[in-house]
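Only one protein chain is missing from this complex, and each of the others stays in its spot.
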Amino acid sequence: MKRKFGTILAILLLFVGCSRTESDKTVLQFWQFWTDPQVKPTVLELIQKFEAENPEIKVVVTDLTWTNGHEKIVVAFASNSAPDVLELGSDWVPEFSSQNVLLDLSPAVDSIKNRFRMWEPGIFDGKNFAFPWMLDTRVLFYNKDLMKKAGLDPNRPPQTWSELLNYAKKINQPHQQIYGFGANAAERHRLYKKFLPFLWGNGAKILSEDNSTCLINSKEAIEALNFYIELTKFGLLDTQRRLDEAFMQGKIGLVISGGWLLKEIQKNNLPLNFGVVLIPKPDRNRGTPASFAGGEFLVINQKTKHAKDALKLVRFLTRLDNCLELCKTIGTPSPSDTSAIYDPYYQNDPYLRVFQQQLKYSFSPPATPKWVYIEEKIERAIEEAMYGRKTPAQALNDAKVEIDKFLKSQ
Amino acid sequence: MKKISKIALLIFLILVLLGTLFPLIWMFYSSLLSHTVSLASLAEIFKQNLTFRNYAEVFSQIPFGKFLFNSVFVAVLVTLGNLFFCSLVGYAFARKRFPFKKSLFISVVLVLMIPVHILIIPLFILIKFLGWYDTYLALIVPWLVSPLGIFLMRQYIEVLPKDLEEAARIDGAGEFKILFRVVLPLCKPALAVVAIQVFLANWNLFLFPFILTSSENMRTVPVALALFQGYQTIDWPHLFAASGLATLPVLILFLFFQRQIVAGLTTGALKQ
Partner (left out) sequence: MRKIFSPTLLFLSPWLITLILFWLFPLIYSLYLSFTDYTILNPHPNFIGLKNYLNLFSDPDFLTALKNTSLFVVGTIPFTTLIALFLALIVNQKIPLKGFFRAGFFLPSITSMVVIALIFTNLYAKDGYLTFLCHLLGIPTPEKGFLFSTSTALPSIMLMDVWVSFGYYLILYVAALQAIPNELYEAAEISGASFWQKFRYVTLPYLRPMTLLIVLINTIRSFQIFIEIFVMTKGGPLNSTLTVVYSVYENGLVRFQMGYASAMAYVLFFIIMIFSLLQMKIFGLGKGVEE
């Protein structure tokens, strides 16, 4: 009897001993979006590397889908069960930053801010709430064969608005199912990303410096919208996905798209003779080749019980070597580290070099928490102009009035 | 039926069937392609090589087998539960008298009418509170008694003649016995419809499983399908292969229950 008791006690102590070692470990909940079977293993590898460098921390990874991840995140925050570390797309960073649910990273990042770029979306009230992780932008893709067919020099892609329009007109042969410019149709949450480059490129702004007044009906902005509507007449109007697919099928001459398209073309070894170039600027001596900057950010839950460890994970993932590894697996994004541009991976690839260059001229929308409303109004204005319900000037004027009204009521 | 009209009818049906199945045939064909570009143009369709590789890859690239198992496991339990519970509740509504009967029955139907998006946050809080987050319990228990199932059983039982039940009651049989030995055997078509309806609804359920679970272990098929949709690109061949596989279990269930629905009533219960 005594021996049995002793054995049981020993086993129990062993359990307690084991579990105590387990419970000594801090467990971090990390939610991320990279579920692609080609990419996820890299994420898991990085996590393992992190755990090896930090043996007292264990990271549990949860997958989010691009289509519905937003709901899951919102529900989690609403019910106080958000993860410690979370990946957020640049679109969503401002809204979460302003709601007092993210940890203020300023004390931790003030000293290293200059080593990274694109902090803007995560800045609210002068504080930093999000750490930029991977950056991406959009460039102009052009089909060299279609250009040749239209009598254009395939090695001289368009660099100004008039060239762009001209090329689109020449390439556009709709009855042969060949299209000049691929324009985004009324696709929510995408349309504005295709228009804003032209707006910014022409020197227009959406909001004033202090985010209190809307400037979207400026002369430059109206010019930009006029130009965009004109462009849509000489090409294909469809969703981003179909535009990408049509480009891959060799049916579109010019389309603005992002790194994912480059990856798809290369992944499938498509016999496509194409190139990428900076988005055309209004004129040779005017404006900038502006584009839309997007990216992934890492944020920390304000209510986390392991702030220090969460920060360690964030710093680890954004470290140049780790981030680079992930970026390479995904294809085209760039680490937020400013020295990434010098890495041979980007310098030696003619396409990626263009992306890096474009990043210099890429902007993100004003980091105001109510961006969702403003984005909607802008898209509505573009739609109304596209469908001929209002002239571009009318549409933008009306949008300005509504946005101003909204900004005042906050 | 005259031979000619039979043949005409058959041809008509085949044409309608082809029209109905065309999108699915397109989907199946696309799942056999190795190109990730979706082919909308007819000309390209016949040039491609066909392969079943995507189906194998669906299982090798992600633990799709596990997801299938989860979906089947959950859907089967929910269906069995519903067959049992909805019979109980439907019978009570059809045959018994009790206070607040009308309002309670209306409550059954009303629950169906609430847009679910406003319920997910409180439901999530509730599930977390019960400690059921990311477990089979969250996927099964709230769905064990379906309002539609209750409605169907109640409608069906109500129009059955009461003679057999009366006879059994006079013979001294208890309520449970009456329900399960006398009434339910007559309800086979209704039970079959409830089974199919509940299984189907549960099989395709996306929002709640997505919000109430997080780990891969608890993932169900609809959530897995959502993962084939990338940020800007869609992996069409794999998505279509996976979705084709996802319809198989329901199809099998349906083919099995089809006979039940069609068997009709062989007892003399409805004979006037």
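In order of appearance the chains are A and B, and numbering begins at 1 in each one.
What we mean here is this: a contact is a pair of C-beta atoms (placed from the backbone, for glycine too) under 8 Å apart; a residue touches a chain by one contact, two chains touch by 3 or more.
Because the structure is predicted, anything quoted here is derived from the model rather than measured.
In the complete complex, the residue from B:Val78, B:Leu139 or B:Leu225 that touches the missing chain is B:Leu225. Across the entire complex, the residue among A:Val39, A:Val74, A:Ile123 or A:Leu215 in touch with the chain not shown is A:Val74. Touch with the hidden chain on the side of subunit A covers residues 70-71, 74, 77-78, 95-96, 99-101, 177, 185-189, 236-239, 242, 246, 251, 372-373, 380, 383-384, 387, 389.
Within the entire complex, the positions of subunit B that touch the omitted partner chain are 1, 6, 9-10, 12-13, 16-17, 20-21, 23-24, 26-27, 38, 40-42, 85, 88-89, 91-92, 96-98, 104, 107-115, 117-119, 121-123, 126, 141-142, 144-145, 148, 150-152, 155, 158-159, 174-176, 179, 189-190, 192-193, 196, 200, 203-204, 206, 222, 225-226, 234, 239-240, 243, 246-247, 250-251, 254-255, 258, 261-265, 270-272.
Just so we're on the same page, only the chains that are shown with their structure count from here on.
Interface of subunit B with subunit A (complex): residues 35-38, 41, 44, 61-62, 120-121, 124-125, 128, 133, 206-207, 210-211, 214-216, 223, 226-227, 229-234.
Touching subunit B in their complex are the following residues of subunit A: 33, 35-37, 62-63, 65-68, 71-72, 75, 78-79, 81, 177, 240-241, 244-245, 248-249, 258, 260-261, 264, 267-268, 270.
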